[in-house]
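For this view, one protein chain was removed and the others were kept in their places.
Up next is chain A:
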Amino acid sequence: MKKATIQLETLACPSCVQKIEKATKSLAGVDKDSVKVLFNSSKVKFDFDTEKISIGDVEKAITALGYVVLKSQVKDK
């Protein structure tokens, strides 16, 4: 398990949080309970299993919703 933080450009409304949360949680390899979408700082935080999914896959799922990823960071848990 690794810990990831994805910095998005900006989250416009609370329903963005709902959308991103739902999309991220639905990905296999992402620990559902760890997903946190911080509205005010426009960050997505979650733990994920590197053998099942890559950070790039999560970024893709989020950009598919129309959001822009500024940078992402992966750390050991």
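The definition used in the following text is that a residue touches a chain if its C-beta (ideal position, glycine included) is under 8 Å from a C-beta of that chain, and two chains touch if they have at least 3 such contacts; residues count from 1.
As a convention for this text, contacts and distances are computed from a predicted model.
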Options "ABC transporter permease", "Pyruvate flavodoxin/ferredoxin oxidoreductase domain protein", "Phosphomevalonate dehydratase small subunit" or "Haloacid dehalogenase": UniProt name of the undisplayed chain: "Haloacid dehalogenase"
Chain not shown: contacting residue from A:K2, A:K22 or A:K77: A:K22
Chain A residues touching the omitted chain (full complex): 5, 10, 12-15, 18-19, 22-23, 26, 36, 38-41, 43, 64-66, 68, 73, 75
